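Questions regarding the structure given below will be posed in turn.
After this line comes chain A, so read on.
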Amino acid sequence: MSIMSELTHRDRVFDFLTPTASPVDVRHGPILYLEDVTVSFDGFRAINNLNLTIDDGELRCIIGPNGAGKTTMMDIITGKTRPDVGSVWFGSRHNLLTMNEPDIASLGIGRKFQKPTVFEALTVFENLELAMATDKRVLPTLTARLTGEAKARIDEVLTTIGLTDLRHREAGILSHGQKQWLEIGMLLMQKPRLLLVDEPVAGMTEQEMERTAELLTSLAGKQSVVVVEHDMGFVRSIARTVTVLHQGSVLAEGSMDDVSNDPKVIEVYLGEGA
Partner candidate 1 sequence: MSYSQSWLTRPFTERSTQIFLGVLFLAVMVVSVLHLVMPEGSALYVSSYTVTLLGKYLCYALLAVAVDLVWGYLGILSLGHGAFFALGGYAMGMYLMRQIGDRGVYGDPTLPDFMVFLNWDSLPWYWHGFDMAWFAFIMVLLAPGLLALVFGFLAFRSRVTGVYLSIITQALTFALMLAFFRNEMGFGGNNGLTDFKDILGFDLRTDAARLGLFIATGIALAVGYVICRAIVTSKLGRVSVACRDAEARTRFLGYRVERVQLFVFVVSAMLAGVAGALYVPQVGIINPSEFSPLFSIEIVVWVALGGRATLYGAVIGAIIVNYAKTVFTGIMPDAWLFALGALFVLVTVFLPKGIAGLLPGLKKKTDDESEAPTSGKEATA
Partner candidate 2 sequence: MKIKKQITAGLSALALSLTVSVSAPVAAADEGPIKVGILHSLSGTMAISESTLKDTMLMLIKEQNENGGLLGRKLEPVVVDPASNWPLFAEKARELLAKDKVDVIFGNWTSVSRKSVLPVVEELNGLLFYPVQYEGEESSENVFYTGAAPNQQAIPAVNYLMNQVGVKRWVLAGTDYVYPRTTNKILEAYLKDHGVADDDIMVNYTPFGHSNWQSIVSDIKTFGSQGKKTAVVSTINGDANVPFYRELANQGIKAEDIPVVAFSVGEQELSGIDTGPLVGHLAAWNYFMSVDTDANYDFIDKWVAYTGKEDAVTNDPMEAHYIGFNMWKEAVKKAGTTDVDAVKDAIIGVSVPNLTGGYATMMPNHHITKPVLIGEIQDNGQFSVVWQTPSTVAGDAWSDYLPGSKDLISDWRKPLHCGNYNVVTKSCGGKSEVAAE
């Protein structure tokens, strides 16, 4: 059936040329609400009535020990996991719980996985090309041509992530760090309103870390960024507001200094060198 519908919209084949600014409604400030979200995997409560709001253009860091539910939270936001109860809203118009991954993605929520996942069989260039925000329905994709401006955009991102020389190498051969960068690059190509970044600096050198920090901070403002990270140093270097997750719910929230002095947090992090 889907194919049929595709065929009927021949007139719109080229509408990927028109920029896809997501129609997210942020007049009431926050771009992401999570309300009393709970999800449990056979008995074990990964998320336990979690409440979280991210403001438009905010850069938020989320920390927490293993199993605090950080990744699960991202799964819920991106539609990979459905919560048992609770509501998740993108802006004040879109109920994310009623949508699937592609819809959510095209709404403007980009995600970077904890374990960098790029398309290893494709070249760096192609990876970015696929990520580019365009009409992603089947036939338009089939007949898609690469326009000059699109190429320009890709080159721009290539330079940002510093992979210009490797553009035609298969992504499979990249180092761990480079894959991290490529994936971030793919996020940029998506032009998302909200970036969910899971452990972006794992396996990166000091310099790379700094550049990542710069990049993320520079993004904030235009886009909202949620960073999940273990590396406290890195968090401190970028964080304005920090949320501490513990056992699936918010343990503390505030500036880095506040939370790091919070006894509860210290207790949780005891021995984790916070």
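Regarding selection, all candidates are chains of the complex that A comes from, given by their letters.
One rule holds for everything that comes next: a residue touches a chain if its C-beta (ideal position, glycine included) is under 8 Å from a C-beta of that chain, and two chains touch if they have at least 3 such contacts; residues count from 1.
The structure displayed is predicted, hence computed values, not measured ones.
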From 1 or 2, the one in contact with chain A within this complex: 1
Touch list for chain A against partner candidate 1, complex: 1-3, 6, 78, 80, 100-102, 105-106, 110-111, 113, 117-122, 125-126, 129-131, 133, 136-138, 141-148, 151-152, 154-155, 167-168, 186, 190
